[in-house]
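Here is the structure we will look at, set down as structure tokens.
Let's look at subunit A:
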Amino acid sequence: MTEQANTQDLLSIEDLSIVYEVDGETTYAVNGLNITLKRGETLGLIGETGAGKTTTALGIMGLVPNPPGRVVSGKVVFDGEDLLQMPKEKMRGVRGNRISMIFQDPMTSLNPVMTVGEQIAEVILIHEGVSKKASFQKAGEMLEMVGIPAVRAGDFPHQFSGGMKQRVVIAIALACNPDLLIADEPTTALDVTIQAQVLDLMKDLKSRYNTAMILITHDLGVVAQVCDKVAIMYAGEVVESGDIRDVYENTKHPYTRGLFGSIPDLDHSVGRLNPIKGMMPDPTDPPSGCKFHPRCPDATATCAASEPAPVLTETGHVARCLMLQSMVEPTDVNRVQG
Partner candidate 1 sequence: GGAEEAVKMKDTLVVGQGADAKTLDPHATNDQPSSRVAVQIYSQLVETDKDMNIVPGLAESWKSLDDRTTQFTLRKGVKFHNGEELKASDVKFTLEAMIASPTVAHIVNSISTVEVVDDYTVNVITKEPFGPLLYHLTHTAASILNEKAVKAAGDSYGQKPVGTGPYQFVDWAVGDRITLKAFDHYYGGKQEIPNVVFRNIPEGTNRAIALETGEIDIGYDLEPIDKDTVRSKDNLTLVEEESFSVAYLGFNTKKAPYDNVKVRQAISYAINADDIVEAVLMGAGSPSSSPIGPKVFGFNPNIERYQQNFDKARELLTEAGYADGFKTSIWTNDNPTRVQIAQVLQAQLRQVGIDMSIEVVEWGAFLDGTSRGDHDMFIMGWVTVTGDADYGLYALFNSATHGGAGNRSFYSNAEVDQLLNQARTSTDAGERKELYGKIQVILQNEVPTFSIYDQYQNIGIQKNVLGFSMAPAGHHKIRGVRFQG
Partner candidate 2 sequence: MHRFILKRLLLLIPVLLGVSLLVFAIMSFTPGDPAQLILGENAPPEAVAELREEMGLNDPFLLRYARFVGNAATGDLGQSYTSGRDVFDEIFSRFPNTLILAALGVVIAVIIGIPIGIISATRQYSMIDSGSMFFALLGVSMPNFWLGLMMILLFSVNLGWVPSGGYSSWSSLIMPAITLGTGSAAIITRMTRSSMLEVIRQDYIRTARAKGVAENVVINRHALKNALIPVITVIGLQFGMLLGGAVLTETVFSWPGVGRMMVDAIRQKDAPTVLGTVVFLATTFSLVNLLVDLLYGFVDPRIKSQYA
């Protein structure tokens, strides 16, 4: 059963921990993170600033800047192979080819001194073993696909608007038809109308190529509209994860509930919002026990003392809360996330 589950998974992150060591201080950016993803699935990774979302993505890509970053433990099994153990040369063949990544800021993600055509063609040239001419040909096609006329391949990034740049970035990411696309806040810098366009485009392309996707965001709405699964991150840990409907409708973790209480709802007016108190813990000195306990409205003395283990809720998703632990037995995460 376990075996089978693992082979089915396109990506399975097990117990991934990443730290940054700066000036003798250690930032625990990602702590024992577990995530699995199947082909074609879209996972929404939600969390506030500093929760470790980008670091997780970089961890998958093998791009954690070192120094100061360091992967402390864990596995990133992609299509049966642990990426963390993969030789550099081979890993380069994976990056941009089988896994690609879209970074947060379209304004700065493109090299200002190369034409967009060159930048798209480059990734094709590296991975597809085609001629230069063919790569440019394909680059043009990719541009068309994201809704930009191919003739503009010779333009430089500064000649494009923000939304167009983001599409170019998407075109680069999809150029080699990857199995997994990691999109780190791909629309945060964009206006809502443009965001809607870009999200539509991504959804469309994804379904066309059956690409699995990790969508990093802090917008619960975006996740609701785009994702199949969701993982809520808090202080480097996934505190709640599972099928989107399940998590959204049977929210178990107090943090997730807090998030929902923090955003005004367009459909239901409330007099006052009901936010989480306090703020993210200092990542260099995380609280003991449950990392969320200092902000948790339901926290008890035990919360400060013992770390919660992932718990399978009755509806079938996973949450990490001691309150749940007393009710439900801890389970093997890999199994339940099937």
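Rule of thumb we're sticking to: contacts are C-beta pairs under 8 Å (C-beta built on N, C-alpha and C of every residue); 3 or more make two chains touch, one makes a residue touch a chain; residues count from 1.
These made the cut because all candidates are chains of the complex that A comes from, given by their letters.
Keep in mind it's a predicted model, so treat the numbers as computed, not measured.
Touching subunit A in this complex, out of the candidates 1 or 2, is candidate 2. In the complex of the two chains, the subunit A residues touching candidate 2 come out as 61, 63, 67, 92-97, 100-101, 103-105, 108-114, 122-123, 126-127, 156, 158-159, 169, 172.
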